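As you look at this complex, bear in mind that one protein chain is not there, while each of the others sits in place.
For subunit A:
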Amino acid sequence: MTATGTIEAAAIEAVWRIEQPKLAARLTRYLRDVGLAEEIVQDAFLEALERWPRDGIPRNPAAWLTQVAKNRALDRLRRTTLIDGKHRELAIDLAELERETPDIEAALDEDIDDDLLRLIFTACHPVLPAEQRTALTLRLLGGLATPEIARAFLVPEATVAQRIVRAKRALRDAAIPFETPRGAERRERLAAVLEVVYLIFNEGYVPTAGPDWLRADLCGEALRLSRSLTALMPEEPEVLGLVALMELNASRFAARTDKAGDPILLLDQDRSRWNWSLVRRGLDGLNRAMALTPAPGPYLLQAMIAACHARAVTAADTDWIAIAAYYQALALAAPSPIVEINRAVAVGMAFGPAQGLAIADALKDEPRLKGSHLLPTVRGDLLEKLGQIAAARAEFHRAAEMTGNARERALLLARADSLPGKTRDSRSAP
């Protein structure tokens, strides 16, 4: 490929990234079929790949692509309407599509915000399993190709392709309307949307095996998706809360592991390595969100907790009393054993290890924590602070046995070994 050709390919890909979600959203509105719409969008881009390197990128690529996609859609609809009587109702949309103003440029801006929102709500519909929702969202709204999604999630391409096909089919078979829900349903569906975005972020954020660069890219993708959501729904405190939470978490990216790749716990991190531009964006977003609601939801509460850490100049400055209070609110808004474990840690820091241990001990019979190393880790830490060294050591050993992560196991065993010898064990506080 010539140098010019390379430049053109990158430029066309850039246009694709920008235009793909809008085009998919517009076409889905007319065709009421995410799968069909996506096929036509792909067709339009194939045509661009063929013609733009020869003719140059058009002055308004969005209008060019829309025109091509519209023609293709009309062709398809005419054919299917003739063949299949069941498609007759689509004739109404077909008429609308044909009538639509020939001034494509003017029509481009019309309702596009609504269409995009509808597309997000459709792709993240709770009728789909989470893995299908994430794949479809990355495909339709991030413009990611199947191999990119596969590499990011460390699964075979065929698996991702199948997830996308199944998701599109499930949406069609369930006759999911292409709409922005209102009222109570909106809250429920928005929760599903935010869950997908946060899943994508965490897939990139939580350190596991794999090609690091692409997974870090997933964080970027989730941030862009959520920033876009805030532009489309500026009055939703939970959307702003999620963005703030992700910006604050992302700000710690560089400080989270040492040179060997071992995790560094939040309180041990070198805070000068945090990205303070992201911290500031996170705190700004959080303030805007808090001005919108007297009753913060789960994401906003988690962002408030993250902000407590961000505001502390050193780990010792952390406002644990505030964090314990936010965890208590979170335990009411979105109860889960993980929230309780975190609350035990925060209460232990704020009011003393005995109080924290009481919360942790109440979780002993929690079935969802069976097989998780989190509870024994936290209990070990609190018992150590209470001077119950032998019990603490036993908990660290138990936790080490339970974790599946080799680095974490080594860390836990090191903690057990660093405890004072058995002979010095005593019940008095250190």
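Definition applied: a residue touches a chain if its C-beta (ideal position, glycine included) is under 8 Å from a C-beta of that chain, and two chains touch if they have at least 3 such contacts; residues count from 1.
The rule is short, and it goes like this: contacts and distances are computed from a predicted model.
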Out of "Aminotransferase class I/II-fold pyridoxal phosphate-dependent enzyme", "Transcription initiation protein", "Acyl-CoA dehydrogenase" or "Transporter", which one is the UniProt protein name for the chain not included here? "Transcription initiation protein"
Absent-chain contact - pick from A:130, A:231, A:291 or A:414: A:231
Looking at the whole complex, which of A:254, A:332 or A:414 touches the chain that is not displayed? A:254
Among A:121, A:274 or A:396, which one is in touch with the chain left out? A:274
Absent-chain interface residues of subunit A come out as 7, 10-11, 13-15, 17-18, 113, 116, 217, 220, 223-229, 231-232, 254, 271-277, 279-281
